[in-house]
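Here the structure comes first, spelled out in structure tokens, and everything after it is commentary.
Heads up, one of the protein chains got dropped from this complex, but the rest are sitting where they should.
On to subunit A.
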Amino acid sequence: MPSRRRTLLKVIILGDSGVGKTSLMNQYVNKKFSNQYKATIGADFLTKEVQFEDRLFTLQIWDTAGQERFQSLGVAFYRGADCCVLVYDVNSMKSFENLNNWREEFLIQASPSDPENFPFVVLGNKVDVDGGNSRVVSEKKARAWCASKGNIPYFETSAKEGTNVEEAFQCIAKNALKSGEEEEIYLPDTIDVAASSQQRTGGCEC
């Protein structure tokens, strides 16, 4: 008999403006891509049910504004995070160089209890653009940086084509699960209903 205990895993997506944070989230949760996403103002999140070892989790994925100027909001949005996803655009060196800033800013603002071991996952997005010809950050370079920061898991993704998105978020969920010690949470009925129906239709994909 599988346990029906619910747990909430909170994931924050950070990265420069326009690297594809909203698109990655929507591709993972809704399996959709749009060219018409607006710049995120403030923050928003989507939830998705995931299953591990017969246990059901609610993955709460937070999408935030990418402009540094909005970082003062982080305190409110980052708290209680179980995993942080750092996204850059493989076609933009600046967005890659900023990963370190985003990582440090997150650790300061979220102030997790064990910052040394707090799980991050890095995504190099937009690998589809121009057939890879406009790429400026090599996979090797990215992996080297991830290794230097305590072996951060790394994925190369295309939110547009869905490449590696599912795999990346599986990893994100697993890492979130390792860090979050399965806090029991209360979910309002409305979300319960939506969640269980989602589970019925999409349960097998886990």
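Just so it is clear, a contact is a pair of C-beta atoms (placed from the backbone, for glycine too) under 8 Å apart; a residue touches a chain by one contact, two chains touch by 3 or more; residues count from 1.
The rule is short, and it goes like this: contacts and distances are computed from a predicted model.
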What name does the UniProt record list for the absent chain among "Dolichol-phosphate mannosyltransferase subunit 3", "Exosome complex component RRP41", "TBC1 domain family member 15" or "Phosphatidylinositol glycan, class S"? "TBC1 domain family member 15"
Where A:Gln60, A:Gln109 or A:Asn175 are the choices, the one touching the absent chain is A:Gln60
Options A:Val29, A:Ala43, A:Leu107 or A:Val129, residue touching the unrepresented chain: A:Ala43
By the contact criterion defined above, which parts of subunit A meet the unshown chain? Give residue numbers in ascending order. 17-18, 35-39, 41-45, 60, 65-70, 72-73, 76-77, 94, 188-191
